[in-house]
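One protein chain is absent from this view; the other protein chains keep their places.
Right after this comes chain A.
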Amino acid sequence: MILSYKSLTRSMLGLSILLMSCDNEFLGKPESNDVTVEDIFSERATAESFLWESYRTSMPLGFPIDWGLHNGMYASMVMAASDEGDVYDTWPSSNDHNTGVWGPTGNREDEFGTHYKGIRNANIFLENIDMVEDIPQAEKDQMKAEAKVLRGLQHHELMKRYGAIPIVDHVLTSTGEIMLPRNTYQEVVDFIVQSCDEAAAVLPDTYPTSFTGRITKGVALALKGRVLLYAASPLHNTTTPYLPENPELTGYGNYDAGRWMSAANANKAVLDWAASAGVSLVNSSDDPAVNYQTAVESQGNSEMLLYNQSNGWWGAWNPMFQQFVMPRGIYGGWYGHGVTLQQAQKYHTVDGTDQEWSEEGPRSEFLEKMQAMEPRFQYSVFYSGSKWNDEIGVRNFYKNSNGSWSDGAPVNGVGYMKKFLGRANWNGGQFNWIIFRLAEFYLNYAEALNEASPLDAAAFDALNAIRQRGGLEPISVNDPRYNTQEKLREAIRRERAVELAFEEHRFFDVRRWRIAGEEGVMQGEMWGLNIYQLSDDEYVYRKEPFESRVWDDRMYLYPLPQSEIDKGYLVQNPGW
């Protein structure tokens, strides 16, 4: 009996010990397909894969290509929420902005946290790449520089929208300190600029053809140029911010003309680098429209600095792109993006004058005046009576005499946006989103220089480089239309609206210039030219407003999402 009791006790003990030891083995997570950070940064192949993930999550994409919010706006492009354009249908989210029905609890242009996904990836890469053994140090340094620029790029994407934001320059963990306050505007600018400076020192000018699309030295310089241009602009570089609260979050809180000079120098550095690296404005064709189209659409064209290549026919995501962006009824388009009369009038006629429109006129006049517009307009805008391509041919869209709309209508504005889309067809295609192209930096330079050194000849030169490539005559200070700083400023802004149309510049430009509140910019009546059928063969155009837009000065910077404010870490932007 005694023995038996002992054996029993021992066997129960045995069971218990068995359980304890099983904690490690029996219930342990076995080796499987997943990898650890240590595995990733043990060799080149996996480390590179993580760098590509950093790219994927850091590169902006302005085309709406799925039902998410982050690419473009929900079901629309940002251009439709600025004075460049409009979407006729009311449900795409550009309409939220135009009607002023957006705010901290709903802003379908952006997802705050998504920017930080790319930032986190870049930080993981930066903190771990040194562990890899089979990548030479020089190449590691170059890869780190790429990650720094990607991280800076996303910080600037945030800044454009929210002003100062928390700088995240290390990997945040759930056990570490995660309650970061917002840095000041100046600190974020300095952080990005420093990243660009460090990166530019080690980045190459070019990559082999199978690796184009990576960050070059030119991209680092370009980001710096753009960041400093924004920083020097009236929204931030001012003693009288748009709203008085938290001036350190919305800008510098003071004015310093030197910021314009820094911006001019930084953008000049991009032009200088381009000249040395063989990057130049596309100018190879006799037809300015072809040159412009090449600069916008062609992969690997000579002025492209950085584009996002994710929007292709192979798209891993369901390519809603054509449905959302193509004009009504063309290659699957649902509603298209209209181009406002305000935007159309920023283009010149071929001979450099302004196009004037009456309240009403015959369709022949409409066509005649449209056809007299400059080449970039012909490429960028699809108006009633113009040709889309050989397959679609000429399309007329108008309001029937019985009050209904014809096929291809309605559209708000003078016609549809055609820019970017010239090569679309039923088979899909490759639609790269432009992040940096050289033309921008001529305009950045001209703008900043005219502020730092009014009417500087170099500013005219930079502006004329863009005008001439677009098929317009150069301008000079001798022309009374351009003989003051203000007039040149207007000319540069107008040229920028034309050359960089729909590329997600205007939406932010009118903010940093603090002109968004002006009538016809982000508020008040938005205009179009509509064709009406009066009888079977009699048509007229009429100049008509299509909507009245709402602006409030607090909109100069987005509100941080209420859900983030509610977590108690962040201060809200003024007015929200």
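Observations on the model:
To be clear about the criterion, a contact is a pair of C-beta atoms (placed from the backbone, for glycine too) under 8 Å apart; a residue touches a chain by one contact, two chains touch by 3 or more; residues count from 1.
Operating definition for what follows: contacts and distances are computed from a predicted model.
This figure omits one chain of the complex; the name its UniProt record holds, of "Formaldehyde dismutase", "TonB-linked outer membrane protein, SusC/RagA family", "Acyl carrier protein AcpXL" or "Molybdenum transport system permease", is "TonB-linked outer membrane protein, SusC/RagA family".
Of the candidate positions A:Q137, A:N402, A:N427 or A:S535, contact with the unshown chain belongs to A:N402. For the chain left out of this panel, the touching residue among A:L172, A:L367 or A:I392 is A:L172.
Contact with the chain that does not appear here is found for just one residue of A:F50, A:F191 or A:Y252, A:F50.
Annotation: of A:H97, A:R120, A:H156 or A:H505, A:R120 touches the absent chain (contact as defined above). Annotation for chain A: contacts to the undisplayed chain at residues 1, 3-5, 7-8, 10-12, 14-16, 18-19, 22-24, 26-30, 32-37, 39-40, 46, 48-50, 52-53, 55-56, 89-91, 96, 101, 105-106, 112-113, 116-121, 165-166, 168, 172-174, 178-180, 208-214, 299-300, 309-310, 312, 314, 316, 400, 402-405, 430, 561-570.
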